[in-house]
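Apart from one protein chain that is not included, each protein chain of the complex appears where it belongs.
Coming up: chain A.
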Amino acid sequence: MSIEIRMPALSPTMEEGTLAKWLVKPGDAVSSGDLLAEIETDKATMEFEAIDDGVVAQILVSEGTEGVKVGTPICILAEEGEDANAAPPAAEPAKPAAPAAKAAAPKPDPVPAKAAPAPAGAVPAAAAPAGDNRVKASPLARRLAAAQGVDLATVKGSGPNGRVIKADLGSAQPSAGTPAAAPEQAAPPKAPAPVAAQDVGIPHEAVKLSNMRKVIARRLTESKQTVPHIYLTVDVRLDALLKLRGELNASLEARGVKLSVNDLLIKALAVSLMQVPECNVQFAGDTLLKFSRADISVAVSLPAGLITPIVVDASAKGVAAISTEMKDLAERAKAGKLAPEEYQGGTASLSNMGMMGIKQFEAVINPPQAMIMAIGAGEKRPFVIDDSLQIATVMSATGSFDHRAIDGADGARLMSAFRDLVEKPLGMLA
């Protein structure tokens, strides 16, 4: 099954770009991470990496082409072992069933074949083989499907008697959608199989997904389907941190800096990751990457979704610097003006829903990272201090850990370090 590579969105605002240079040619074998092409946006020239293994079958957009819209197919990757040149001939009848090799691959069930819902009264062509297995499709649709690596049996045809026509393929998301396109190894599936638009029978509006929404869908599905999460929750007293914040803000006022609780938590997470380096890691198939720097991705909510700008080397930065940097990143994130390197990467994430009154939650790990800290609301709670019931400002923090890379005990040590830093905040300033 071939994989269609589409023009990537290399920045949140990118709508189109120039295909500056191809770094591969038809026949080249590429593996995940290899550079495919140089792509020029209005801001910069960036390298575009392969995320799949395969052989370049066909270049669809030639070098120097300007104004290539994001999402436009730019080349076709054939899977290894597949003849790169062997696009099935147009006349070949659609496969009645998945070939054995494909069937053996572990994969979620594809969208249930909704081939041509044979309407009552449809007269099967005399020569039609075995009735229902015949997929009705126009010659052009067959050819396009072959080129895109789409199984026609999974496409809902809008032509007469459910015939698949060109327009039906325009909306299919081949490389993103067909599970069969996923490599057999541990490589993550590309995206949830698109549930083809169906008559749901409920009044609704069908809104086309934005690129950001597609990325979110793909990454979160990848995370929940391939990363075994464990969740560890601690309650943390905030009183000392709030007091320190007040004191710091009073002295920082002259510099125009106002620390938020979140700024301090970024610092706390970074320092605790440095203290428990077993949690500052990344699972990478055969290897484990152990980072010697803590870069914290901070979830920033946008009207159209979410983005995670990164505070690089946050443990080494002063809280005032973190605060200033975070303010700038958040503003530019909301304006859609972050450069890719400002939101791609990071060694762990922080997601804070406290301001929305959420008591406690479990966040989805942001792959390929191995942990994310979910912060709940700081609230006054009855709290046992020195064996007596008192009132304290407490928040619940929950770490989600990639259990392939991080053992529960190490995760627990990180949570404990984090709690200690927040409860005795001078420790993180030292």
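Simple rule for what comes next: a contact is a pair of C-beta atoms (placed from the backbone, for glycine too) under 8 Å apart; a residue touches a chain by one contact, two chains touch by 3 or more; residues count from 1.
Heads up, the rule we're going with is that contacts and distances are computed from a predicted model.
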| item | value |
| --- | --- |
| Complex member absent from the view - protein name from UniProt, among "Nitrous oxide metabolic protein", "2-ketoisovalerate ferredoxin reductase, fused gamma and delta subunit", "Dihydrolipoyl dehydrogenase" or "ABC transporter ATP-binding protein" | "Dihydrolipoyl dehydrogenase" |
| Selected from A:Lys21, A:Lys166 or A:Arg213 as touching the chain missing from the view | A:Lys166 |
| Absent-chain contact - pick from A:Ala37, A:Ala141, A:Val215 or A:Leu350 | A:Ala141 |
| Missing-chain contacts mapped onto chain A | 60, 90-91, 138-141, 143-144, 147, 158-159, 165-166 |
